[in-house]
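Encoded as structure tokens, here's the structure I'll be asking about.
Excluded from the complex is one protein chain; the other protein chains are retained at their positions.
Here the chain labels run A and B in written order, and each chain numbers its own residues starting at 1.
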Amino acid sequence: MNNRTYNAITAPYGLWMAVFIVAPLAIVAYYALTDAAGHFSLENITQLSLYTDTIFRSVWFGLVATILCLVTAYPLAYIFSKTKASTQTVLVMLIMIPMWMNFILRTYAIMVLFEDTGIINHFLQSIGLSPLHLINTSGAVIFGMVYNYVPFMVLPLYTTMTKLDYKYIEAGRDLGANGFQIFKDVMIPLTKPGIISGVTMVFVPSVSTFYISQKLGGGRYTLIGDVIEMQFQTAYNYHLGASISLLLMVFILVCLAVMNRFGDAEEGMVV
Amino acid sequence: MKENVIITLKDICVAFDGETILNNLNLDIKDGEFVTILGPSGCGKTTTLRIIAGFQEPDSGEVIFDNQVMNGVPAHKRRVNTIFQRYALFPHLNVYENIAFGLRLKKMKEDAIQAKVKEMLALVDLRGFERRSIDSLSGGQQQRVAIARALAVDPEVLLLDEPLGALDLKLRKDMQVELKNIQQRLGITFIYVTHDQEEALSMSDKVIVMDGGEIQHIGTPEDIYNEPANAFVADFIGESNILDGIMLSDCRVRFSGHDFDCVDKGFALNEPVDVVVRPEDVDICAPEDGMLTGVITSVTFKGLHYEIIVDINDFKWMIQTTDYSAEGETIGILIKPDEIHIMKKSKYSGEFGDYSSFSDEMDYISNAELDITDLDDITEVDEDE
Partner (left out) sequence: MKRKTTVLERIYLALFMIMLYTPMVVLMVFSFNSSNSTSVIAGFSLKWYAELFKDGATIAAFRNTVVLAVISAVISTVFGLVSAVGINYTRNRYYKKTLLTTNNIPMMNPDIVTGISMMLLFVFAGTLMHRQGVLGFGTMLIAHITFQLPYVILNILPRFRAMDGYLTEAAQDLGCTPVQAFFKVTLPQIRPGVIAGAIMAFTLSLDDFVISYFVSGPEFQTLPIRIYSMTKKRVTPDMYALSTIIFLVMLILLIALNVIQNRAENGSLRNREKVAK
């Protein structure tokens, strides 16, 4: 088979991606820059200023959730990599099983736990403690993000750590590094591809989520995703919705570009 | 048409990314011969083989099998088969199915296939291995399966691309003998590609030495060792001292400030030439009896002989001798007329044959380098198609 044959059999794929990936993004940009009558307009872009609070809140929540995931997952992945191969298989499966469960159900399960009359408060009262107000707080929303997306942080970190040769750590010790120095100068640089991959895979869905905040924030912590969903599903202002989506997309792309400059672009995606 | 020539390559040129891989290659291969294409990596030997196999089309020139031009005929329609560098056995099939692969494509009956596979396994001494999986075999066994698989389809010509490269030294020696036996028993043509000069010399009826996409020398192993065509061939095959000389007349040459008798003729008067003297052909004597005299700069014990480096008129000679001489000693040397080989000047003149920077360490490094550039050879193959 010659080169032309191979180019020809990729043509349907190229066409498909052009029509269903590239063209839709162009249409998003088109809607963002036009008004309801189809005329060019920057109104939707200027209206974004109304959502400054929402935007900053989304980024803030996303950042906090990502950092919490990293801090929780890093030691966990390290512990995973230390266990026997058979234990590792089981542990990885235990991490993956919840991922196979729909995130709506997972979020809903947290809601059930956190409710004022939910099981946690019921338990606290039964042992004589005063109930806690958990649901509809910013903490609950962030917990929801961490709970849903922490497996995406654990798995890439675990993958890079299993590839990490323990000899490097021994060499570090041999050269006189203490525990913290080994962590900072050996572990972190060697696991950077996993960190970058995990951070990307947690930050992107966290910053763009719309269901978690509705269920666990009780509508008090509107995020970018909620605004987009509202514009498309209830307010039917596609033009405004498109401009917010465009902003979100550009923001994410800039973040990814910055992230990739920190690490080896090719190793950036460890799935 | 020349007698019993079965493959002819005529004016073959190949370039890739503007780099010449084969430059105007002409070659005849006779029926039943064991032909070895020998050369350093990147010399175009693998490309030559791939052109014969049909994996690659030349940019220009003709590939002729039995008086038929084969250009444009795809690999699966050519009656030549290949043993690949790393065998390329199908990992998802067992030994039996690997060997039966080509037979099934010929739509042979199952009992005929069974008989043929059995015969082939006997030929390569692997009786009873039918049901074994490929990754349960050692390197040498995989090699045998690869041979059986290629021979099962009764090729007229078997192409072997560095088939023993992945085996360790001991196994390689055994397989050399075995391959030669199989070739003689079946009487089919083998075209064998290697960078190992010893392998080439010990197995072949005919050796083709290549470098830079060009054939440097075609001849019997004895020819290319004793009468190398140029400095490249002399240096690539074995060890050589190559000196600048001047032909004074037929059978009379001057080099290193001394006039020698030799057996070569047909050069112009006072023509500058390259003179080759093999290290084992130099005799050592007392300084006063020597044709040339020099000081020993290094002595290495090699088991069978000592390898000594002698500085004679600022040229470092390598000499292999069974007599021990000490470093710093002055010695004389004697060279018989028939041990002097005269070559025309070529683009390789002056590049090889001086041992001034020679050491065992260098030898080791240059071998290691060979292995690395070997891989380049493979990627080069992967690039084009």
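Throughout what follows, contacts are C-beta pairs under 8 Å (C-beta built on N, C-alpha and C of every residue); 3 or more make two chains touch, one makes a residue touch a chain.
What you are looking at is a predicted structure, and each value in this text was computed from that prediction instead of being measured.
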item	value
Touching residue (missing chain; options B:Leu105, B:Val177, B:Val263 or B:Ala286)	B:Leu105
Among A:Ala36, A:Leu50 or A:Ile79, residue touching the chain not depicted	A:Ile79
Full-complex contact with the absent chain, from A:Val64, A:Leu113, A:Ala177 or A:Leu190	A:Leu113
In chain B, positions touching the absent partner	53, 55, 74-76, 81-82, 84-86, 88-92, 101-102, 105-106, 133, 135-138, 149-150, 153, 382, 385
Chain not shown, touching residues in chain A	1, 3, 6-10, 12-14, 16-25, 27-28, 31, 72, 75-76, 79, 82-83, 89, 91, 93-98, 100-106, 108-110, 112-113, 115, 117-119, 121-122, 147, 150, 166, 200, 204-205, 207-208, 210-211, 215, 225, 228-229, 232-233, 238, 241-242, 245, 248-249, 252-253, 256, 271
